[in-house]
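Attaching a single structure in structure tokens format; questions to follow.
A single protein chain has been omitted from the complex, and every remaining protein chain is retained in its original position.
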Amino acid sequence: MTVPQNPSLDASDEVDTRQGMILYLEDLTVSFDGFKALDELCLYLREGELRCIIGPNGAGKTTMMDVISGKTRPDSGSAFFGIRHDLTQMSEHEIARVGIGRKFQKPTVFPGHTVFENLELALRGSRSLWHTLFAKLSGEQQDRIALGLDTVGLSDEAHLPAGQLSHGQKQWLEIGMLLAQDPKLLLVDEPVAGLSLSETERTAELLSSLAGTHTVVVVEHDMEFVRQIARTVTVLHEGRVLAEGPMEKIQADAKVISVYLGS
Amino acid sequence: MTTGSAAQSGSRSWLLAVGLFAIAAIAVPLLNLGLAEDSPLHLPDYLVLLLGKFACYAIVALAVGLIWGYAGVLSLGHGVFFALGGYAIGMYLMRSIGTEGVYKSELPDFMVFLDWKELPWYWYGFQHFGFALFMALAVPGLVAFVFGFLAFRSRIRGVYFAIITQAMTYAAMLMFFRNNTGFGGNNGLTDFKRLLGFTLRDPETRIGLYLASVTALLGCFLLCRYVVGSRLGRVLRAVRDAESRVMFSGYDVRSYKLFAWTLSAVLCGLAGALYVPQVGIINPSEMQPANSIEMAIWVAVGGRGTLAGPIVGALIVNGAKSWFTVALPDAWLYVLGLLFIGVTLFLPRGIMGSLLSKHEGTRT
Partner (left out) sequence: MKGAGGVSRWVFSACMAVLVCGAAAAVRGADAELETLGVKSRKQLIRAVVAAGHRDDPAALPVLEALRERRLRVDETGRLYAIPPEGGAALSLTRGAGEPAGERSLRKPRLNNLVRRSLQPVIALLELHSDDREVRYAAAQQLGKYPREDLLEPIGRAQQRETDPATREALDLILAQLQLKSDDASVRLAAVERIADSGDLSLQPLLEELVALGDDGSFAEPDARVRSAAKAALGSFALEQWLVDAAKHLFYGLSLGSVLLLAALGLAITFGLMGVINMAHGEMLMLGAYATYSVQLLFQSYAPESLDYYLVAAVPLAFGVTALVGMLLERSVIRFLYGRPLETLLATWGISLILIQTVRLSFGAQNVTVANPTWLSGGFEILDGVVFPTSRIVIIFFAAAVVAFVWLIIQRTRLGLEVRAVTQNRSMAASLGISTDRVDTLTFGLGSGIAGLGGVALSQLGNVGPELGQAYIVDSFMVVVLGGVGKLAGTIVGALGLGVVNKFLEPVSGAVLGKIGVLVFLILFIQRRPEGIFAQRGRAAEQNGQS
């Protein structure tokens, strides 16, 4: 009953990062009604890197995330995960299964499910239809959910419907779900929008601690936050990479100042 | 929503369902066959028929409720699956008339009337009850699978999906109206005589069909209950609430929807197969778009996102319909129309949904 899937995909199909790089975006172009959201964008990510993407509105940040996660198909160019997986040929769930997790700008959790169930659904494991029809939670899986609840500080709310959580708690639940999914590459879209100062700090800590074992891409407007976590920053402008490098260098870049920081 | 309570009150709802079934299964035959006709408690035959029909409608409502209430996919075309199930059994019933028809021919009367000389190939095998019953489930399932495969692959959802399912049932109705399609055209299949050797008009056969219908209802309820209680059910509800999150969590949303959709169609086919021997006719008007929309209102009245809701809704709406069409026939469409408007405006969670939320409210 499953819909035919990409034949290049099977269980042993781990991401191939022997070259040290986990993501290759080359000459990506996406246009909407003549407007070029991405214009021959090139971007490479090393495995274990934490990369911040900044840029003014309409610079193409979200579109880039959409292309990586399979939501948008590029008009031209290529997007490879490792050297094996051609992301432009895979569907959203296939991309998620090979290890790319995504957090949305607006927190999206399952509002009708309890916090526990949210994590259960996100938990790494078989996603096949028949498996889920007969699946029972093992002790090990329950432990992992408990651990996840603890990490995001929602143990007390475990049996509350996620729709009743506060905005910040939803943000955290979504991050918790992302972690439960255990992806190689995390795409995080504005993780601290609407969070309090202390929550922002905790988020920064969490993301920083993930780097190394995971590759993390953060799109953020909050420059203070970027300064806190950033090792390498990429500035997008009009669908292209305007500048790339350490934060100090970026802050000193005249081009960047003129299009972004200056305004 | 009702997720937590559904999980927790699970064991009780199971007992309740079996209990109600036992009452329905014992009381009705007892009151109908066991009591003399002049007894004040005697249940007349027409009420047995009505209750049997209601059981079939309840299965339909359950099927629509499964796909709409849990997977968030509103179908305005379930009448097709119901009718296909009905036609499959109708074909068996036509074949079992044998040579007792008006024209005393081996062929069904309408074929003789159309001057056909032999049985079309797709009528082969339907003289066997088992084959017909299998087809009553398999054909709706297959049609739903193909249709759903195409639609879900293209990510058609929401009202667009609803509209193309309506187009589907409309197209199917036009198709079956044609005499050349080979299913009796306008008049459909009727004048049935026997089912598995039992005369359809006998009260005992009626009771047997009634019992089969309520048993099927119980079975469908328990099956749906298992499905929505499994992790698959949780994935379905997640698809309903935040489809993209489910995709980005690595679930192939299409196959989950397709599963629920196909299962729903199969249940609908079963309901049609039980319905047709009781009412004695199946014709293309069952595929009118209006019929399918009415199925949706049963679910809306009873409550989406629950399993008991659709059953309750089907009983209430059809009970009201039976009463009004006899007592105040002109008023029925007003009642139905107001029901559509009133439920969506004032009772968006339906009767069961509202009851449950009140229940939760008092508890916390």
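Each chain carries a letter (A and B) given by its place in the written order, and its residues are counted from 1.
Here is the rule we go by: a contact is a pair of C-beta atoms (placed from the backbone, for glycine too) under 8 Å apart; a residue touches a chain by one contact, two chains touch by 3 or more.
As the structure is a prediction and not an experimental result, all values here were calculated from the model.
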Task: Would you mind spotting which of B:M94, B:A151 or B:M287 touches the chain that isn't drawn?
output: B:A151
- request: May I ask which residue of B:L50, B:L133, B:V279 or B:L336 touches the chain that does not appear here?
  value: B:L336
Statement: On subunit B, the omitted chain is touched by residues 74, 150-151, 153-160, 162-164, 166-168, 170-171, 174-175, 177-178, 243-244, 289-290, 293, 296-297, 300, 330, 333-334, 336-341, 343-345, 348
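We adopt the following convention: only the chains that are shown with their structure count from here on.
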Message: Counting only Cα atoms for the centres, state how far subunit A is from subunit B in Å.
response: 43
Query: Once bound in the complex, which stretches of subunit A touch subunit B?
result: 1-3, 5, 69, 71, 91-93, 96-97, 101-102, 104, 108-114, 117, 120-122, 127, 129, 132-135, 159, 161, 163, 177, 181
- line: Given the complex, residues on subunit B that touch subunit A span 1, 3-4, 145, 149, 152-153, 227, 230-232, 234-235, 237-238, 240-242, 244-256, 258-259, 262, 305
